[in-house]
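Coming up: chain A.
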Amino acid sequence: MRNRASLSRSPRSFISTAAVVLAGALALSAVPAQGASTPGVSATEIVLGMQLPQTGPASPGYNKVDDAMRAYFDYVNSKGGVYGRKITLVVKDDTYKAGLTVSTASALINKDKVFAMVGSVGTQTHISVIKDINRRGIPDLFVNSGYSGFYTDPKKYPTTFGALGTYVVEAKILGKHIKENFAKNTVGIVYQTDDFGRNTVEGLATAGVTFTAKKTAATFIAGTQGSGLDAQMQQLKDNNVDVVVVGAVASAFAAAVSSANKIGYKPAQWIVISVGADATTFQTILGARGIAPAVSAALLAGTISASHAPSPGEADDEFVKAYKKINDEFNKGPDKRWDNNVLQGMNIGYLTTSALLGVGKDLTRPGIIKYVEANAAKLPSAALSPLGYSTKTHEAFTGFWIGKYDATTVLKPVDATRKVWTTDSAKGPVTELKYTRPAIAADALPKVG
Partner candidate 1 sequence: MLEVKDLVTSFGSVIALDGVSFTAQESKITTVIGANGAGKSTLLRTISGLEHPASGSITWSGKSLIGMRAEDIVRDGIAHVPEGHAVISELSVEENISMGSLFRLRKFKADVQAAQDEMFELFPRLKERRKQLAGTLSGGERQMLAISRALVSRPKLLLLDEPSLGLAPLVVEQIIDSINILCRTTGLTVLLVEQNANTALGVADHGVLLALGKVVADRPAAELKADANLRAAYLGY
Partner candidate 2 sequence: MDTFLAALFSGSSRGAIYALVALGLVIVWRGAGILNYAQMGQAMFSTYIASTMITNGNSYWLAFVVAILVGAVMGVLLDILVMRPLSNKKKTELLSSESMRAAIPVIASLGILGALQALAGIIWAAEERGFPAPYAQEGFTVANNVMPFTSFDVFVITVVLSTLALTSLFFKKTGVGLAMRATALNSEVARLSGIRTNFTRSLSWAFSGAASSLAGLLITPTSNLSPNTLDLVLIIGFTAAVVGGLDSPAGAVIGGFLVGMVISFVSFYDTPEDVFLAILAVLILVLIIRPRGILGAKDARRV
């Protein structure tokens, strides 16, 4: 039998009780305003956060970036850290599901109390948290996404800075090359149906490239494609396309080449956006299909791509040399094979260290944002163009050079001497960039501040 008293209580008393409970709980739960000290920074440590797909269909390749970054930070720490503070990188796996990214971001911010977010990977996933991160004033540095929407309006996202050239910039520069060199050819494109693929198409169109055949690589990135790219390649072949542009990830490029190979389709020229042109991934996937490295290297040879940094295959580049050495010594990830992703991770580690050194001992969130925005020129890296940060844009590298893979899977400049081109993410012209990259120090640590 139930308690009669509780049964006979009037509804009003319930509501008032509820109100009291509610108010009481609210009062209890009000959290005091943020303390004076900067989160994630202590006398001995700087905690940085990063989220990326470490597992799941979208993870391949990208899941090496964090290990490379951590390897570089470990190297810095082994040299005494930044002003005595060791850098700790907390990495969260969001499996490329935006619903989860919100939670991992919250964990980094609230649980791990990171000072800044560094090098996060992914466009869709980052969209889901970028507003919150910016609202909280948390530095959102060196984001691994070429989506121009993040960077071109600093008023909207004042704390977010990129780590790649935007897809549009790269596509415009490649587009100029296509216009100049393949004017008489029939051009077709296979692209991913997301921001990356579409921005690429948009950039190429801005540069005046017209496509005879435009084919989507479907939701290739979701790892759910059923039959490689047979259908797309067949259609390009049917349209007599002899210059194929690939605006998709490396596994899609590998699939496209296999599919083309299968139907005896030999386009005169493959042109691949840098994200998809990673030689190691290309060779690994084909290798597992039983294609010998020599054969896959031959398949890759002649492919045109662009890059903002030296090719990982340029063994005598001083940055490549230094990074490679650190990678060999410090990378504890499951797959530390030297490639574009590792190079990118190392470079973000280097840039982050530069920025932390540049701000000085007194490390605050607004401080580092202001410093990075104002001192892009003081932050050189392996990249062959300077950072493009300013109060007007937070795009990272606006310079790309165009190369062609040789028989040893090294991207070699198409011009006799390497020419770097630059442009903006809007309608601006493509011009040549004159930039001399400062040398790397003997200890491979940035010398700033």
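How these were chosen: all candidates are chains of the complex that A comes from, given by their letters.
The rule is short, and it goes like this: contacts are C-beta pairs under 8 Å (C-beta built on N, C-alpha and C of every residue); 3 or more make two chains touch, one makes a residue touch a chain; residues count from 1.
A quick note: this is a predicted structure, and the numbers were derived from the prediction, not measured.
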Looking at this complex, which candidate touches chain A: 1 or 2?
2
Touching residues on chain A, where the partner in the complex is candidate 2:
54-57, 59-60, 63, 193, 215-219, 223-228, 230-235, 237-238, 251, 254-255, 258-259, 261-265, 284-290, 334-335
